[in-house]
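Removed from the display is one protein chain of the complex; every other protein chain stays in position.
Our next item is chain A:
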Amino acid sequence: MRILTIDTSAVASAAILDFDPSNPVKTAEVVANFVTEDTRSHAEVLAPGVKSLFGDPITEGPALDAIVVGTGPGPFTGLRSGIAMARTLSFTWGVPLYGMMSLDALAHQVFDSPEYRNGVAVAPLAVRDFVIATDARRKEVYWAKYSAGAQLLDGPHVGPADDIFGVQVFGAGAGLYEEVLTANRCSVYEPFAQAQPTALELGRAAARKITAAGSLEAAGLLDSTPLYLRESDAKVPGPRKRALS
């Protein structure tokens, strides 16, 4: 099974992965990967990035089994550029489209990472429930709580890092608010303190879900509705302001 994944919840990224849903032992093969550090120019860089994944998008695109897009949460404008891209590719190529919470990408990455001591792997990185937190700007984080097995327990939420207590916290949100989190008896693991969700990790997470369920349809993936979590800032105007005073 070959899938294209796109995630623009933080950085602009896209990847193509190949895996066999009937073979849970074999890990997904990364066919092509594009990722940029930039969090502000998704509308420019994403299309050339996606194009670079293909030899010939016109023949290879329609042959994909699915497109999986990260549905956030993430800053709105960037997030939308990935979803607009994914929806339009899905329509044009006639390839089914699924969504996946972007924080799941980091959760599965944490689940896959062993903890090392003196160069020796001593345990899985997350042995208890843990939290993934990313930058929501405006002094807030997007966050969700996962079990040690990377199953979603609670969230996604948006709010101050101060809302999170007594767990290990991973992701760029943890790095940004390390002091607040430490004061709340949370621990922050340095190698994940700048980590952002990417399409590659989203693809690995999707491949694991699809393989565990045995098929794409049974994997319980979401649709492509963006997880904004915040309303627009618009306020219904109050009574008229007076020009004379």
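Convention: a contact is a pair of C-beta atoms (placed from the backbone, for glycine too) under 8 Å apart; a residue touches a chain by one contact, two chains touch by 3 or more; residues count from 1.
The working rule: contacts and distances are computed from a predicted model.
Here one chain is missing from view; checked against "Electron transfer flavoprotein subunit beta", "Xanthine dehydrogenase family protein molybdopterin-binding subunit", "V-type ATP synthase subunit D" or "tRNA N6-adenosine threonylcarbamoyltransferase", UniProt names that protein "tRNA N6-adenosine threonylcarbamoyltransferase". Across the entire complex, the residue among A:M1, A:A84 or A:L229 in touch with the chain not shown is A:A84.
Touch with the chain that is not drawn comes from one residue among A:P57, A:P96, A:P124 or A:G159, which is A:P57. Think of the hidden chain as still there; on chain A it touches residues 41-48, 50-51, 57-58, 61, 76-77, 80-89, 91-93, 226, 228, 232-237, 240, 242-244.
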